[in-house]
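With one protein chain held back, the other chains of the complex are shown just where they sit.
Chain lettering (A and B) follows the sequence in which the chains are written, and residue indices restart at 1 in each chain.
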Amino acid sequence: MATPIIDASHIIKDYGRVRALHGVSLEVGAGEFVALVGPSGCGKTTLLKILAGFEETSEGRLEIEGKDMRGVPAASRPTRMVFQKLALFPHKTVAQNIGFPLKLQRVGKAEIDRRVVSMLELMHLNLDYLDRFPAQLSGGEQQRVALARALISQPGVLLLDEPMSALDAKLKKSLQTELKKLHRELGTSFVLVTHDLEEAMMLADRICVMRAGRVVQIGTPTDIYYRPANMFVAGFIGETNFLPVDVSGALDGGLAVGSPLVAGEPAVMEAGNVSEFLGEGNKALLIRPESIGFLKGEPGPGHWMLTGVVDEYFLKGSTTQYRIRVAGLEAPVVMDLPGSFELPAEVGQEVRIGFEPARAFLLSE
Amino acid sequence: MMSQHFKNAVVDTALVGSVVLLLMFFYAPILTLVAFSFTSSRVLTFPIDGFSLQWYGELIRKPDFFPAVINSATVAAVSTLFASVLGTAGAIAWIRYQFRFQNLFRVVTFAPLLFPQLLLGVVMLLWFSVLGNWLNFSTGLVTVIIGHVVYITPFALVIVAVQVYGFDETLEDAARDAGASRWEVFREVTFPLLWPGIFSAAIFAFLLSWGNFYVSYSLSGTARTLPVFVYSGIAVGSSPIYPALATLNFVPALLLVGLAEFLRRRALKRQSTALSTS
Partner (left out) sequence: MKSQSKTWNDPILVAAVAPLAIVMLVFFLIPLAMTILLTFQTTQYYRLQWTWDLKIWTEIFSKPHYWTIMLRTVGMALVCVVISILIAFPTAYALTTRLKTYSAQIQILIIFAFLTDAVLKTFGWILVLDRQGVANWLLSYLGLGPEAMDILFTPTGTMIGMVYNLAVYPMFTIYLSLARIDRDLVLASYDAGASRIRTFFEVTLPLSRPGLYSGAVLVFVLSLGAFLEPKVLGGGTSPLASELIRQSFETRVNWPLGAALTIVLIAIGALTLALAAAFVFRRTPAARRELA
């Protein structure tokens, strides 16, 4: 990365005796879209508030646009925020809301009007809305007004605190699409806090997964999805299957992996750090639901097979999800099959399912 | 066995009826006063004998009427100013902050509302008399104003507190984020959003002070406010000038109360819909 616009290193944040952040480091490049993801209470919102200047760091260093942010109030930072509940001023019209940051900068009236109008156009908002109050707009429209207010002063970084969590699914999708386009057009750096990994995968260039005040993994959506750092990350991202495995030893620069539950030859799997998998502790194969299918006949070479009973199935439109109960596994195996006219199996039917270990990913706890 | 429908109708009628009866109860003396203000007779018996405005003229010609109006207006204006400012500050301290002795602060600032006004007046009168002996002053309009401020501020505080309670603090964060200084946050966001509550508290305070008898009666010394003027008048003998005075009192008061409530409710509604749809 050339020069990051945000450079946070070893940020520690204590609330009284409770430590909310345990030395978090994060770099955000100019024009990059980074998503902070994690379960509630993981510290993602705290980190965002520290970036915005609503919270001071207890320890660690934060630089934005190359300047140390210690003691710099929110008002003077090159960041603007879109709040979770939007925080539109109920007593100001749409135009006054959007133009507010410019008014504070003592920009002339005519110039404010011009830029407010161009923001409305950018956000595909009707110009008739200028004199309305926020309460008179729909949820999606309020969202756009909040975005317009945050973007009008052309901040270096836009911070978004779960701004779409309250919208219904359809509206959410369309706003997500627009947000991504907006990011591409403006070239501003975006930092998005969300607990919805699907949203993060759709929008972000890089995802930072947090847990209990620590960064667990930072990487591209593909990294996070197919090469999660551990079971927490893997489990956090959508539905997934874990198959407990034994590692019998190193082999050809990889690891020999087998499982008593499956029929098939032990496979040789790649692993970044071989020694990590040779010790004690549980190991598991991460198998995405779309990487498993029904088997007709015997498994081919390089395939592993499990037998089980169909527990339940769900038609999801483009895909059909099956849940298969396998003896020896706690949770049913989840499989996503392409949708079809005919159902391949009924509930209660005994089935064989298979997958290629090469398309799975080896994890240790 | 009564049908459910019939039962519901009975309950509804009883409910609506009780409200109508209560309003009639509340307005019986008020409307009676208005009716009697237009009587043409000196004797206050019902039904009134014919229509006239003579008692309004009589009232205005009474020599101690205008001084009482001026006294009442002065007291009400000054008390309102103090009660609104103190009440607003107090409401913010009640709701927005947490501090040591906060509960004590809450109890002490709320207590005058729980105090029978007469006793409040008496207690303060004793203090002012003792103080007056030491510092050589006697009770008058200033002590009335102090008494009104002590009595009325808790009311103002409660009204503003409702507004502060409904206040979304992230709006202040949003203003700060947009680049506002502390003063700009207050001017642009905090004050405009609290204003409807402060305004209706001020109206409430004004009318409470304007119509206050007990505290003024104890603390006014030789000065007279309107209620004291009326009290000493009716103690001597009733006259249709008091209904006329009452009628003159009602019209502006009703307008003020209506306006204040309208503004307060509109603002609360605006705020709540803005939050609920987001």
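In this text, a residue touches a chain if its C-beta (ideal position, glycine included) is under 8 Å from a C-beta of that chain, and two chains touch if they have at least 3 such contacts.
As the structure is a prediction and not an experimental result, all values here were calculated from the model.
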{"item": "Touching partners, among the displayed chains, of the absent chain", "value": "B"}
{"item": "Hidden partner chain, touching residue among B:Thr139, B:Thr153 or B:Ser220", "value": "B:Thr153"}
{"item": "Touching the absent chain when the full complex is considered, from B:Ala93, B:Leu141, B:Ala161 or B:Ala178", "value": "B:Ala93"}
{"item": "Interface with the undisplayed chain - residues on subunit B", "value": "4, 7-8, 11-12, 14-16, 18-19, 22-23, 25-30, 32-33, 35-36, 44-47, 85-87, 89-90, 92-93, 95-100, 105, 108-109, 111-112, 114-120, 122-127, 129-130, 146-147, 149-150, 153, 157, 165, 167-169, 204, 207-208, 210-214, 226-227, 230-231, 234, 238, 242-243, 245-246, 249-250, 253-254, 257-258, 261, 265"}
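Simple rule for what comes next: only the chains that are shown with their structure count from here on.
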{"item": "Residues on subunit A engaged by subunit B in the complex (per definition of touch)", "value": "52-54, 73-76, 79-81, 83-91, 100-101, 104-105, 133-135, 137-139, 142-143, 149-150, 153, 166"}
{"item": "Subunit A contact footprint on subunit B (complex, rising order)", "value": "168, 170-171, 173-181, 184, 188-189, 192-193, 267, 269-271, 273-275, 277-278"}
